[in-house]
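One chain of protein is taken out of this complex; the other chains stay put.
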């Protein structure tokens, strides 16, 4: 436990100094509020972009606040996921490649302490970035469209956060398997993409899939209720995340060599 | 030109401010960096020219020592 705290503090300090704590939330906020802004200004944007004949009247139904938030979720699901995986790809491989990992592992540190400290610290950055972005976006939708009740907003945020929990576990696990950052990002994104696609293609067999999380979050926003399926997906996502973390610890233990 | 004046700046300003902070933060970080992956001036250009994506790419792969 003591080593976990020491390692966790070091991770936090490192993310602070490297600026991750600043740039990641800012970029997420930009991604988030772009959605309500573009939805709101869509008529003007179309007018400016397309050379429409004089006098054309553009009629686009004003979306509801909930619909805008669903759109934001979809941005998170694509660009956000990619961004997060890229932000995580170096987390273990960098210390392995440079050899600074050997300064850690030459002391009485266990694989579990190491992996969990990485996981919790990185996860907290990502979740803070996500929450900051989502709250700001919610504020924008409230001003521009109509207000989504705050408890629905929080419930949808909570369920979507599970996707981040899963994504972080997967990327860390891949990070123990491979040494090359690009490879780690590629394999993780591919894996997460395949899961999402399979979930849409084979809904019957994939009820447990973390790929359903976004839909569940949307359902909460639009229909205003937390269904039974949401609970199932949440539980299976948590279980899968723990499984991937366990695998990461096992693979890490099997490293023949720390550093170079 | 009318459309531009319809824009509610109170709504857009935060977005522009966020982008400006991101760019400034990336530029300062890049300037302080002892070594970058590739020439520093190239990164400065990327950060300035490519909105949002430029700074992000810089933070992800531009630096040598801290990931």
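Annotations
First chain written, first letter: the chains are A and B, and each begins at residue 1.
To be clear about the criterion, a contact is a pair of C-beta atoms (placed from the backbone, for glycine too) under 8 Å apart; a residue touches a chain by one contact, two chains touch by 3 or more.
Here is the rule we use: contacts and distances are computed from a predicted model.
Name of the non-displayed chain as stated in its UniProt record, restricted to "Sigma-70 family RNA polymerase sigma factor", "ABC-2 type transport system ATP-binding protein", "Lipoprotein" or "YciI family protein": "ABC-2 type transport system ATP-binding protein".
Touching the missing chain, out of A:98, A:124, A:142 or A:236, is residue A:98. Checked against the full complex, the one of A:106, A:202, A:235 or A:250 touching the unshown chain is A:106. By the touch rule set out above, chain A reaches the unshown chain at residues 2-3, 6-7, 10, 13-14, 17-18, 98-100, 102-109, 256-260.
To be clear about the criterion, only the chains that are shown with their structure count from here on.
Remark: chain A and chain B have CA centroids separated by 22 Å (rounded to whole angstrom).
Taken together, the chain A residues at the contact with chain B in this complex read 14, 17-20, 22-23, 26-27, 29-30, 33-34, 37, 40-41, 44, 47-48, 83, 86-87, 90-91, 94, 136, 140, 143-144, 181.
Across the complex, chain A is touched by residues 3, 6-7, 11-12, 14-15, 18-19, 21-22, 25-26, 29, 52, 55-56, 59-60, 63, 66-67 of chain B.
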